[in-house]
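Left out: one protein chain. Kept in place: all the others.
Which chain is which? They are A and B, in the order written, and residues in each are numbered from 1.
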Amino acid sequence: MNKKLLLLAGLIIWLGTEGFSQKNPVADVLIKNAHVITITNGTLEDTDVLIQDGIIKEIGANLKAKKNIPVVDATGQYLMPGIIDAHSHLALEIINEASSPITSEVQMRDVIDPFDISIYRALAGGTTISHAMHGSANVIGGQNVTLKLRYGTADPEKLIMEEAPRTIKFALGENPTRVHGIGKNLQPRSRMGVEAVIRNGFEEALQYKRVWAKWEKDKQDKKINSTPPKYNSRLQTLVDILEGEIIIHCHSYRADEIYMLIQVCQEYGIDKIVFSHVNEGFKVAPELAKYTMGASVFSDWWAYKFEVYYSTAYNAAILTKNGVVTSINSDSDELIRHLYHEAAKTQRYGGLSDDEALALITINPAKQLGIDQFVGSIEVGKQADLVLFDKHPLSIYAIPQITWVDGVKYFDRASDEADQRLKINVKRSPDPFLLSTGTHNCMQDVDMLFTENQHY
Amino acid sequence: MKAFKLFLGLCFLLLNQGLIAQIEGEVIKPFKANFLLTNATIYTVTNGVLENHDLLIENGLIKVIGRDLPEQNHTIIDCSGKFIYPGFIDGGTSLGIVEINALRETQDYMELGKVTPQMQALTAVNPNGVAIPVTRVSGVTTVLTQPRGGYFPGTAALINLNGYTPEQMYGGFKGVNMNFPSAARSGSYDNRSLSDLNKAAKESLKEIDELWEKAATYLSIKKKGGELEYYPEMEQISKVLDKELPLLIEVNAAQDIISALAWAKEKQITPILTGVAEGWKVADKIAAAGIPVITGPVLALPTRNSDKYDAPYNNPALLQKAGVKIALRTMEAENVRNLPFHAGFAAAYGMGTDEALKAITINPAEMFGLSEQMGSLEEGKNATLFISDGDPFEPKTQIQQVFIKGYRIPMTNRHIRLYQEFLNREMQP
Partner (left out) sequence: MKSKKQLILPYFTAIVICLLVNISQSPAQSDNNGEKRVTTSYFLTGATIIPSPDKILSEYDILFKNGIIVKIGKNLQAPTDAKEINGKSLFVYPGFIDFGNKTGVKAPELPERPDNFDSSNPDPEIAGIHPHFSAAKHYQLDENLEEEWRKLGFTLGQKLPVGQGMLPGSTAVVIYGNPDNNNLLTNLQSQYFQFSTIRGLYPHTQLAVMAKWRDLYQNTVLHEESLKLYEGNQHIGRIKNDPVLNALIPVTQGKQTLLVSVNSELDLRRAIKMQDENNFKLILLGVNEGSSAIPLLKAKEIGVVLSLDLPKDSFTDSLPKAEQGEDYEALIKRGKAAYKEALTLASKFEKAEIPFAFSSLGTEKKDLFKNLNLMIENGLSKETALAALTNNPAKLLGIENINGSISPGKMANMVVMTDSLFSKDAKVKMVISDGYLFDYSEDAKLTDAKNQVWNYAAETPVGQSKGTWEFVQKDNKWEGTITYDSPKGTGIKKSEMKDLLKTEDALSFSFTVETNEEVLEVTVSGDLDPDKFEGKMNIKGYNQFTVKASKKVKPNKNHE
């Protein structure tokens, strides 16, 4: 039996028995003698990192571990925190519920596809966490889900990072106005309408909250003179946003629309907001720094549609230098495989330091997702999501070697084999060639009835 | 903050050395002069690496490469500690023929009809496209820009990224594009059976063969001096038959590549294959046929779900090692500037930097029959080159000055100007 079959057999055994175990898999490992890029505490040379039960237990020189704990000799190699992608549509069966300008009730955790081969490919690129987002068809889209890329399970729930706070997708500009205004004759048709839709939603939510509060109080006072109000998870979710329980991640491009939403949020007392893509964020960098949880940008995407025509690849640098918590995201199953390289581009476009550049794909996205106390840096007590590179990760020649999530090794270049599919499409033989592989999918599942073109 | 100071320092460094960054209110144009680049490490590509050498640019050409060249009314650029490379060539883009892809009004890369070989990409090149200066400051100085769609989408043209008219930009190579019919599925939604796919591909190829036959008839009448009606499509294809224009065949799935090789043999032509995503599966066959390949993008997803994750990264190296002459392409418009990074990935995944460098310099120049003019740093060749402070494949490296045919290119563009304007905004919230 060759190695590949063994690996497969292992997977199958796990698939066959996982139905019951509620806990996610964790493991122990001792990584020796690496350049440890901690992100929050500089780079430690010739340092060992000990992981126990999926948690970083110790960082230091000449660490000793119990017997049976696997040891990885990382001499000359670079260990960094697992890469976090704050804007992705990886491992999602469906991306857009494009049928209404507000769909705050829908939840991406309902449509996780654990069989997506892109998960393995992302791991091979050192990514360990992806923020699986609703698409950008609606002004207020669905509730996103933060995934840990625990490839190998058939259970969608096992990919969910349960510690992560709730987040929701908003979208401004061309996509919602095209899908709803042009496509369906519904507001918004313009950036004015986008603001109006958000305000309408918030006001309805406040009213909803009052109605329920009154009913609950009457019930308590035993003064019942009406029937209970209707339950509405769409409005309830908006109430939760207003109460600060949900972080907004807003697809946006232009400075004016970004500024608009900052204003609206200020008015409604919302400070948990991250702007995503935010190609013109550099124009309102001081405002983003002051009022938001940051900006998650592309390294260099621009000009593919009109609202990104006046972009600059120096965006991340300008934002960083203005004190905005900035991350670099992929929004693509292709880019998510080399976010370390995307981060490196900020050294060409704006000369960010190594630590600044690497923060863009580790601790900063962790902050934006509200998970920085668990991941995003190599610190004792944090979860052992790690990636080992043969060269410095910002070098074009760097190749990820091993990727761990919670101490469990999910990718090892040394033993990587072809065909890592978990599930075979029985109806399609043997495995189709897919050149037009869609990599950008912010507008996936938007019915042709709603819109003619697909743009991100 | 440290990094910021470092950056400002860098800016001053640039200005002091006569390397150009735009200052507010000032308009910088490309200009031609005699430049003496001194004390550089010169990556000639064809003659190894020359340390502490000077390079003299005169009349748009590389006049001399040597040590301690004498100064004579030259604009001197001190390149101590710096590197000079030949301008990079992207073997497949739509740069210049699309401005904003989502806006159809700006898509000039596709014409109606599936047989439009006479459509000239060069005609549609907008010399003032915003992406052109964005691209060239990265050291990518020359690109093949090509139409798409149908069996014969049109004629691609090599352009240098400097000039006020398409003619001034024209780089001296044209080739007729052809999309080889594919028996592969066109996407995950494609549910046709394998035999249906093969049948469809065969039928398409039959149509192409019929066109080819017509073009042969057209050519023979033309050669005999017979009367011909105006038939621009056949006129253009007949030029391929007559070896006046090369054929660029886009083909990607392994089985299609094999069919394309057989087809080319049957037609007695030596085309350039483009795309060749699954070339790694049939590399020896391509090598045996002696047909060159322009492949890429390298930063791409595998073409099959069962492929190894790094198959596209490895593809150029596997082809090259099998003996295929390789050039690289990005298939980009606004992000052709990423070509050095595609080459860097190819280098890291088995190709090595030397071969990866050739794949974006001398190899495409040779494929295009232009190795006398471009693709390496040699005396007599066009002065299309750039100065960098390090390995140009490394993102950290700054490209400090680009020359295209002897013109010093302003090292600015809209991205840089926006940076300059917004880095430190005057009005704070």
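Operating definition for what follows: contacts are C-beta pairs under 8 Å (C-beta built on N, C-alpha and C of every residue); 3 or more make two chains touch, one makes a residue touch a chain.
Bear in mind the structure is a predicted one, so any value in this text is a computation, not a measurement.
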### Task
Would you mind spotting which of A:26, A:55, A:94 or A:182 touches the chain that isn't drawn?
A:94
### Message
Going by the contact rule already stated, which one of A:82, A:156 or A:393 would touch the omitted chain in the full complex?
### Response
A:156
### Message
Under the stated touch rule, tell me which residues of chain A contact the chain that is not displayed.
### Response
15-20, 93-94, 96-101, 103, 105-108, 110-111, 113, 134, 142, 154-157, 184, 186, 224-234, 418-419, 421, 423-431, 445, 447, 449-450
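The rule is short, and it goes like this: only the chains that are shown with their structure count from here on.
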### Task
Provide the C-alpha centroid distance between chain A and chain B, rounded to the nearest whole angstrom.
34
### Summary
Residue positions on chain A within touch of chain B in the complex are 117-118, 120-121, 124-125, 282-283, 285-287, 290-291, 300-306, 309-314, 317-318, 321-322, 333-334, 337-338, 341, 344-345, 347-353, 356, 394-399, 416-421, 428-429, 431-439, 453, 455
#### Entry: Contact set on chain B toward chain A in their complex
2-4, 6-7, 10, 99-103, 130-131, 184-188, 190-191, 194, 252-253, 277-278, 299-310, 333-335, 337-338, 341, 344-345, 347-349, 391, 393-398, 414-416, 418-419, 422-423, 425, 428-429
